[in-house]
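Omission of a single protein chain aside, the complex is shown with its protein chains in their original locations.
Which chain is which? They are A, B, C, D, E, F and G, in the order written, and residues in each are numbered from 1.
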Amino acid sequence: MSEHYPALLVILPLLASFFISAAGWLRPACCFPLAVAALGASLLVSLGLLSIVIGGGPVSYRLGGWAPPWGICYQVDHLNALVLAVVSVVGFINLTAARTHVKKDFPERAGPFYTLYVLFVTGLLGMVVTGDAFNLYVLLEIAAITGYALIAMGKGRAPLSSLNYIFMGTIGACFYLLGVGYLYIVTGSLNMEDIARLLPPLHGSKVVTVAFVIMMVGIWLKMGFFPLHAWLPNAYTYAPSPVSSLVAPLMTKVMVYVMIRMVVTVFTVDYAFGVLGLNEAVVWLAVIAIVAGSVLALAEKDVKRMLTFIVVAEVGYMVGGFWLGNRPGFTGAVLHIVNDALMTLCLFLAVGNIVYAKGNSRWESLPGLFRTMPWTMGALVVGALSIIGVPPTCGFFSKWYLLLGAIQGGHYGFLAALLFSSLVSVVLFFRIFEMGYFEPLGAPHGPTHGQDGTTTVREAPLGMLAPLWITALGLILVGLYTGQIVGRVIRHAVPAMMF
Amino acid sequence: MNDFFLGCSLFLGGLMMLSLYRGIFGPTVPDRMIGVNAIGTKTTVLLILIGLLYHRLDMFVDIALAYALLNFIAVLAAARYFQKRKGLHYEKPY
Amino acid sequence: MKTLGLIIVVLVGAVLVYATVDFPPFGDPASPASLHVSPRYIEKTVEETAVPNAVTSVLADYRGFDTMFETTVIFSAGVACFLLLRVSRRRPPASRQYRHRLTGLTFRVKDGREISLPLRDFEPLDSIWTPHDFIIEKVCRYLIPFIQLFGLYVIAHGHESPGGGFQGGVILGASIILLSVSHNLRTALQRMGEKASALFSPFGVLIYAGTGALCLVLGYNFLDYQALAALLPGGPIMARSHGIFLVEVGVGMAVMGTMVWIFKNLASLGRYDEGL
Amino acid sequence: MEPLYSIRPLIAVLVSLGVVPILISSRNANVREAWTFVAAGLKFLIVLSMLPTVLEGRTVVCTLAEVLPGVAFRLRVDALGMLFALVASSLWIITSAYSIGYMRGLKEHSQTRYFCFFAVALSATIGAAFSANLFTLYLFYEMLSFATYPLVTHHQDAEARRSGRKYLLYIVGASIGLVLPAMVLSYHLSGTLEFSGQGFLPRSGSPFLLGILLFIFLFGFTKAAIMPLHAWLPAAMVAPTPVSALLHAVAVVKVGVFCILRVLTEVFGLDLLASLHLGTAVAYVAAFTIIVASLIALTQNELKRLLAFSTIGQLSYIVLGVALLSPKGLTGGMVHIAMHAFGKITLFFCAGAIFVATGKKHISGMVGIGKQMPVTMAAFFVGALSVIGLPPAGGFLSKWYLVLGTLQAHQWPLLVILLVSSLLNAAYFFPIVYRAFFCQEAQSLFQNTTREAPLWCLVPLVITAVCSIVLFFSPFPFLRLAELAAP
Amino acid sequence: MEEFLRLIIGKYNYWIYITLMMIGLYAMIAKNNLVKKIVGMNIFQTAIILFYISTGVKKGATIPIIEHSHDAAHQAVRAADYINPLPHVLMLTAIVVSVATLGVALAVAIKVYHRYLTLEEDEILKQIREP
Amino acid sequence: MRRHLPIMAPDDSSEEPKPEKPPLQKKKGSASAYGATFIIMLGLWCVLSGKFDPFHLVLGVLSCALVSYFSADLLFAAPVTGRTFRIGFGFVRYLPWLLYEILLSALHLLYLSFHPRMPELIDPQVLQFRTRLKDELAQVTFANSITLTPGTITIYVDFHRDFSVHAIDRVTRDALPGEMERRVARAFGEE
Amino acid sequence: MVIALIVIVCVVAGLVFFAGGTLGLLRFPDFYSRLHPAGKLDTMGALLVILGLAIHQLFPVTLGSALTGLKLILIVVFVFLASPTATHAIVDAGFRAGLEPWKKGDPWR
Partner (left out) sequence: MIWQLDLLILTLVVFCGIGAIMIRDLLGAAILFGAYSFMMCLLWTIMGAVDVAFTEASVGAGVSTVFFVAAVYHTTRRTKD
């Protein structure tokens, strides 16, 4: 069976989503267990795939039994396998946390919600696993459409933000599609490896250059890279909590993966860093992204919204790290995909708990939280430390590699930007912690210097705390096992041409 | 004969352009509906002509048939808009 | 915003124009796109899949995986519209309106009471006035069966003429939409209820994915229809052909269901009473 | 010599973390405090159990995980680390006792939180002491920073908030903004972060770059409060006194100095420093801090602030001693960690005891207090002697070695500075003692009603004072360890 | 000059696709009305479809449905005689995606309208700013 | 003119209807209706398909069965009887005349269209008359015939069988209802 | 040859009707009168053109071409069913939208 893992990975949740949808009509109570089973199965499969890849190198799977340039094939190498594991882990953990929200906020729409949820994860998994440029587009659209709907579910400004996201996302996806078309017109192939094989004689062609540029712009739009990020904060802020903690950790990261995949596998490192020589400029863009994301986050008075700007800055980390074009930079970028997915998940889950308890995540609702929701805030602290980059949380290690890459590449602007954003995150998070901590300051009638245990503890239910703390502990574990991850997985994913 | 059909199709295309004038500049929405409906009829015929030009009419006729059948759904829907009393006076047209 | 838009548009346009100069000549039979991958599709489609329509064979077999997800996209759009628009909590009405079918007069019954006259002659109305145009109604009644048959024909003949599951599905869906547009949504709902359309679409995609999974269970790769030779007569090549047909039926069902579903949600704002 | 592989260092680090859940779960104050004692005692015993091995000249190593290629999460107990760990863990027991007296005496709120973070901070301190490489050191350094924040802001009022901000700004800002890039740069230059007696930085690096690196490290470890990055320390004095005592006289600030020591001796290596003439530069920076801090201390009225500035000055002694690059200087600097710790903690305990008993913070309000609280003020006197560096207190020994070190390094100006600063120290301590004991009855601001602080407060400070004196006569483990550590 | 003219005429499809795409893009960026933006979005997607279909065109070829399938075993099928089917397949998918996006976008637009009672973006933003 | 339209004031109250089962149940079509639909559909299938191998024929039968199951009552609201055939026959007899009429008036309209002084020739007016046709289908046929005949368009037919017709000029106006109504009535056996 | 002539006559006649319809669509003064040429002349034109094409493609007569011809006729039938209905729907829409018919003597719109 293990030779079918790449297909099963996507097929299981896909099939399950249909059953969930049907169950939504026939037997609503079954929706959640089905979703858990589906994502759990794909989580197991993805872990199995990871171990296969670690043990025996890349795996490929022919869908429909057709050989690659004619049929679609799945190509799983070290890079894929890692991102797959992350996507399925995040999807699964967040799903378990989503149940309480769904029960409270929209119990009657659980069926479609879980359907779309599972489909979203399916789309992302497919995007990561596929080795066909066009197939990636289709899966991208699945993830996008389900994402639009899930975001638009929210209250207040959510539909408007979602509509903006639809426009920007469509432009991004279409630009990507156009780039694929440009490659197709000069190579006649859609398979990534096949294109890579055919491209080198065409390196001077304007078509390939423009294909590259258009594709990158499209992908950047989808990932919210700084000047193209305008849709992101609103969309993630106004989405319902379980959705924002699903979309925010995964969508941008997977798009970063797509960018890496495109550059490394399709265009090859030679072309992107050698022939075009855009790396310096892109790293500077990333610098701007990091700085701007951090500074914009400073201006926000809503924790969730602040986090979205942090996401913008983090995208800058990954893009910049990758475009440094050296081994540590690449390692840092890939590692940061893993770490940032977990960190963002942790933070958004924590904020989700706050929203669950308080109704919103604005600053007014923060005071006294350390007293009333100590567990949630504890996990929030862990996540924050990870964002700041404090060892042994995993955020430190990816930052380490990125810094190393910046030094090795001699790009001190990027170095400075990384440090700056870390410092800004300190300010950002400690402002929140202060507010949650110095509760008596702004609350005249609130509980004052009370004795221990006098204030009522209104902690979020266990169903939400457990995933949160699993994630928080995961942050530390991943940090401690960074050496393993880098040595066993990422080291093999670094293209040989990089130095 | 081919050239003749080509000429016919070009002529029809020209007529479509004229109809499109009504579609774009028609002062009121019903006027646009007329224009577009006229274009739809011409499209059906044009599809058949193109099929003849390709010498594969048996393949193209299905498309034309689909058009003939479905063409007026859109017009009906648009008309329905007015029938449901959201007339021109209900919301001032520009 | 306008200036910014103009600048962006001009910039992007310039970039695209810049690349166009290096394109292979338009319609060149020797362009890479025509020489590298696609010749096999054209030359081998009959041999390998017994489907003369190369588009169908590529769509449902060579690149069948894409199409499965394409159908899933449609399905997820249906679910999305439902999720966004469907209203579930409703208050009982303070009054109801009925129209006498023969005369077109409308009555209003207050205080939640039902009309006591035989319902055969009356149809319920909602707050919005519903037209009663029997010319359109009659003509559409006669057209709809033909449209449906045509849709089924298109699905069934995807192998040797243009068309296939998607087109046929849309036509079938359009017939229901036409019913709704010409009469009103209730009539359409009573022919194809909400639950039916909502179950049609996942079931259709399930047929597709299930066919693929069946191949997997039979020991072949996912969507490798050759596996169906064990179940269907005609050998592996015909098995591919039949597999494609199965899949097309699934696509047709899914698309029909979803189109109707989306329309119902959009047209009635998720209230499922009185449509467009 | 072959290192000893053992998980004892890890246990030593984790034992205080281990009791945190118990502390949180128990509502009973007595149980809580008992557990604190148990943890402190255990920790001290474990540290002590490794002492013989270290005294033999061997090291105890515990590797946990290789987090980056060439960089492991590894603990290693060597002489310097042992010295520091011994000081910190022994003083934790005493401070725990004192905390009980102080917190109960003042009926402070959130005592659970207080004890928890205290335990965490101690873990971090021991961890820093036992770090085998720069990464592990940085890890515990950061852990300590964040663990101390809730302690500093314990009072949760506006002032605490302000101080907390300042504290974070200086310490975390510098560690992220300066230390982190410096670490990455070191790693980039040498491919490792593992401490080694000769320093791991390559000799071939450009002198300019290495010089910059050194100063980034020097100022990056802000906990050492090298001027001009010292302002957080006086501000952090808003914390409850046990916190100030243990953390800001022993653990936190000493960790900063300890880090600088590690960087000087085991990242750069004395030879490299000498060959680049960087030692002298560092020494003069430290000397500047010593003088200026002492001068500022002269002008302070609030006792804890005065002690804070005194601490700033004293910390730089340690840096100065190491920066002399001479064996005696090294020994002096290292042993000063211990001596100053015992002396200064006594002083802080006294300040706290005075506050608990009388509620007074300012020196001007302590006229005649010696009559009412003779034990406290006697201890204060001993502590002051130790800090000034006069016999029969332990401080004298370390100062003696420092002076010898300057002589050995032929740095006459530094010798002068040392002596002048001792005078200044005397100048700001003796007036307090004088006013406390030798004033007219009429000028005394205290009625006879004022008594000594509670016993929980008093006993610890007596113990530390006694220790200060004992250390003068038998400085055995500390001096031996310092001599072992100094090459 | 002649070269230039050949460029203009010979790649007419590509120019038009760029024009259409720019129309769509302009509408999506600069238009104020949300439904207009959705129209623009569809035009944008159609432009890309146009591009793809144009890449598949072969001069002198017929539609990609093999004639006389029963005799195919005897007479070899020449690829040059049939238009490249691959772009068609891809674009079928793209059309489907665009319909799906259209449905979702319209649903969301309706939701937006019901909250702000207008479809003009500037008016909505004004409402958000001045609650 | 407007008074003929059964317009009700738009109800702006926000009340919403109860989720009731639509009282209008699907009419059970008679077996004859199903059979007739099936036969018609099968004929159409043969025309459309053009393939008579077993596979396609089976598919055809299945499809026709499906359509007749689903939509038989749309095509034949009442059971199929002899009257249905009579109407069909009458309708076929009516068609040639209609086509001829259409051609004639189309030529007339074509003349108008191309005439340089067209604005002077036309005289659009709305005229109303009441038809005597009773059958709804007959009315529809009549109305569509009017619409198909260039120069006249049925605007509205209300339940009183009142026709509102827009006519482009005097010539076309004068022809109504006259001959056409008679022929439709004959075709539907109402005379 | 005769057939070709018939075809050409049919198609040209159809095109003339189309042209008339389009011209009328542009020239007539108001919505109601524009519908007359647009709706009806186009239908007539479609009828003639498609008939012509059906005749053209019927030769050589095979089963396939006959069926295709039948399909073409089917298209005409459907157009004849759908077109007046659409016209009616449009005029109904315009009428309900409140468009006033142009009367002789009104200013030219």
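To be clear about the criterion, a contact is a pair of C-beta atoms (placed from the backbone, for glycine too) under 8 Å apart; a residue touches a chain by one contact, two chains touch by 3 or more.
Predicted model only: the values in this text are computed from it and were never measured.
Trainee: Looking at the whole complex, which of E:V77, E:L102 or E:I124 touches the chain that is not displayed?
Mentor: Considering the complete complex, E:L102 is the one touching the chain left out.
Trainee: Among E:R6, E:K59, E:R78 or E:K126, exactly one should touch the missing chain; which is it?
Mentor: Touching the chain that is not displayed is residue E:K59.
Trainee: Of the residues C:L83, C:I136, C:A156 or C:V170, I need the one that contacts the missing chain.
Mentor: C:V170
Trainee: Against the chain that's been left off, what residues of chain C make contact? List them.
Mentor: For chain C, the residues touching the absent chain are 27, 53, 55-56, 59, 154, 162-164, 166-167, 170-171, 173-174, 177-178, 181, 259, 262-263, 266-267, 269, 275-276.
Trainee: Considering the whole complex, not just the chains shown, which residues of chain E touch the missing one?
Mentor: 12-13, 16, 19-20, 23-24, 26-27, 31-33, 35-36, 39-40, 42-43, 46, 49-50, 53-54, 56-65, 83, 87-88, 91-92, 95-96, 99, 102-103, 106-107, 109-110, 113, 118-120
Trainee: For chain B, which positions touch the chain that isn't shown here?
Mentor: 6, 9-10, 13-14, 16-17, 20, 23-24, 26, 29, 32-33, 35-36, 39-40, 43, 46-47, 50-51, 53-54, 59-60, 62-63, 66-67, 70-71, 73-74, 77-78, 80-81, 84, 86, 91-94
Definition applied: only the chains that are shown with their structure count from here on.
Trainee: Determine the shortest chain-contact distance, in steps, between chain C and chain G.
Mentor: 1
Trainee: Going through chain A residue by residue, note those that touch at least 2 other chains and give them in order.
Mentor: 134, 138, 141, 145, 148-149, 152, 159, 184-185, 190
Trainee: Using the touch rule from the top of the page, what residues of chain E touch 2 or more other chains?
Mentor: Touching at least two other chains: 25, 55, 63, 65, 67, 86-87, 90, 93, 97, 100-101, 104, 107-108, 111.
Trainee: Could you please specify the touching residues of chain C with respect to chain A in the complex?
Mentor: 15-16, 18-19, 21-24, 31-38, 40-41, 61-66, 68-70, 72-73, 75-77, 79-84, 86, 88-89, 195, 198-199, 201-203, 205-206, 209-210, 212-213, 216, 220-226
Trainee: Could you pull out which chain A residues touch chain D in their complex?
Mentor: 385, 388-392, 397, 399-401, 403-404, 407-408, 415, 419, 422-423, 426, 430, 434, 437-441, 449-453, 479-484, 486-487
Trainee: Give the list of chain A residues in touch with chain E in this complex.
Mentor: Result: residues 134, 138, 141, 145, 148-149, 152, 156-157, 159-160, 162-163, 166-167, 170-171, 174, 177-178, 181, 184-185, 190 of chain A touch chain E.
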